[in-house]
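Take a look at the structure set out below.
Note that this complex is displayed minus one protein chain, with the remaining chains in position.
Now for chain A:
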Amino acid sequence: MAEWNAYYQNEEEDLDGEEGEESGVDYKTTGRDSLVFLVDASKEMFIKEESGELTPFDMTMQCVRSVYTSKIISSDKDLVALVFYGTEQSKNPRNSFKHVYVYHDLDTPGAGRVQDVDGLRGEDGAKVAAKTMGSGKTNLGEALWCCSNLYSDIKLRLSHKRLMIFTCRDSPHEGDSERDRQARTKAGDLKETGVVIDLMHLMKPGGFDVSIFFCDVVSPPEDDAELGLQMEPCVKLEDLKKRVRAKEMKKRSIARLNLCLGEGMNVAVGVYITALQARKPNPIKLFKDNNEPVRTKTRLYHTQTGSLLLPSDTKRAQVYASKQIVMEKDEVDVIKKFSDPGLELIGFKPMERLKLHHHLRSPVFIYPEEEMVTGVWSACMFTALLKRCSERNVFALCKYTRIRNSPPRFLALVPQREELDEGQAQIAAPGFHGIFLPYADDIRTLDTPQLPTASDSQVDKMKEIVQKLRFKYRCDAFENPVLQKHFRNLEALALDLMAPEEIEDHTMPKIEMMDERLGSLAQEFKDLVYPADYNPEGKTANKRKPAEAAGGAEKKPKVDISEDELRGHVQKNTLHKLTVPILKDACKQFGVKVTGTKKQELIDALTAQLAN
């Protein structure tokens, strides 16, 4: 399979020395996700509260911007709209609604839209907003009606529809019961068509009372705990962003399986991915005359007859010790099959049996299948299992087969009970984390060096250093500088900016600050562990220098190998003694086509060519 995929692989990804792992996610494209920001544009939104750093409006715009950019990076097929209500001016598709201003129609966000939203930020942004839209009468019912039209105008199939209301007024119509009633009716209509309405309420002097009006407008929370409405209004931008982020992404399972405890005891569960390495998207090919994407078609031809080969006209082969072994494509697939998709319980183990080094890829998350209406007992059993595993500090060992023809892997199902923060927001979801366990083949034996250990005084000195440099780690504190830089570059090109916005690289150590905090400690430690004539910098640091000075154009000396020499190696079966670069050059030199880059493949190709 590697060969088929090789074409689509991003060459650069291989630089970090790891094989590009198939992400394991294949979202079934059942439709697009959509999100409408419905933002209050009344005067109150532009008033900064004493304690607040930003006006509610400004906070909202920053939040919208961050959703736009994160959609561009992580889910660029999703549709997003930005609509203001309580405006003086009106602008909507048929201009049939007063005091509703559709700033951005439902569409995928691009660079232009990000720039638009940027224009609404800060004090200047407030002026722009006042000039283009102004603040006027509020009619939330009209606004919701307008939004429902936005949804119905979309010709694409929408899978998940969400609408978020941003406001700092708990009584938008100031007691006008007719407009309240109309808004409730329209909200009801929207909910009936499958739109989920969330309230992102912002701080308001005297407190935001959801029960006055909004409790009837928003969708009931997903569970009975009524988390949504107990939440305090957002005061900080970070909180708002977090709350929006938690809602804005539709949970998608990568598989729906049965967790089989024993014969006839199946619990329906969904398998989710909660962390996945975000990668730079692959480039697309454009026709240079019009910059439109071109489609890539890959076909197989018969070299002799030139006729098109169908999948069934080909077979698969591997060569071992100069012998070709041939299988049908189906056979290659089916030998990977061991059991039907599912999670099969093997047993339980105490948690201390799960070691730190039991790690192969990012884990999956297991939660009872939500859409199972009949599955109350199933969810109940899941809950009981979760509770007892957690209380007894054990994990469940399971055999995991994700799809048909996928070979089994073993997972340690680690119980995770729900955790809430002070604001009743969920910080840890209830369910099992599935940790992939390594097979015997995956664990490598290392020669461990025998070296002296440190004395107590040396350890104590290091402890001082560690204490000086301690900080509170947060998993969302680091942005990926490679991705950020890539998208800033694209943004700059798309918007014709002179230069891309600089990124702040949080992965770089803050050397100056660290040195300052350490003071003389570093030297003291070195005096304790290193003799005076020892150079702890090592050779590696210096060796690179000359190459870099030469502009990094490090050219390896080209090694040519004569045909005779090569034939000699083929005959003596000693090709493997040559290095990969030499083999590659040799392949090029003798026009040998190679399908892979693995050493053995190069050797096989050369052998096949030169043996005759």
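Annotations for the structure displayed:
Quick note on the criterion: a residue touches a chain if its C-beta (ideal position, glycine included) is under 8 Å from a C-beta of that chain, and two chains touch if they have at least 3 such contacts; residues count from 1.
Criterion: contacts and distances are computed from a predicted model.
Considering only "Serine/threonine-protein phosphatase 2A 55 kDa regulatory subunit B", "Mitochondrial ribosomal protein S7", "Ku domain-containing protein" or "Glyceronephosphate O-acyltransferase", the record for the omitted chain gives "Ku domain-containing protein", by its UniProt protein name.
The omitted chain makes contact with just one of the residues A:65, A:99, A:242 or A:569: A:242. Annotation: of A:89, A:108, A:149 or A:171, A:108 touches the absent chain (contact as defined above). Among the residues A:48, A:181 or A:463, only A:463 touches the chain that is left out of the figure.
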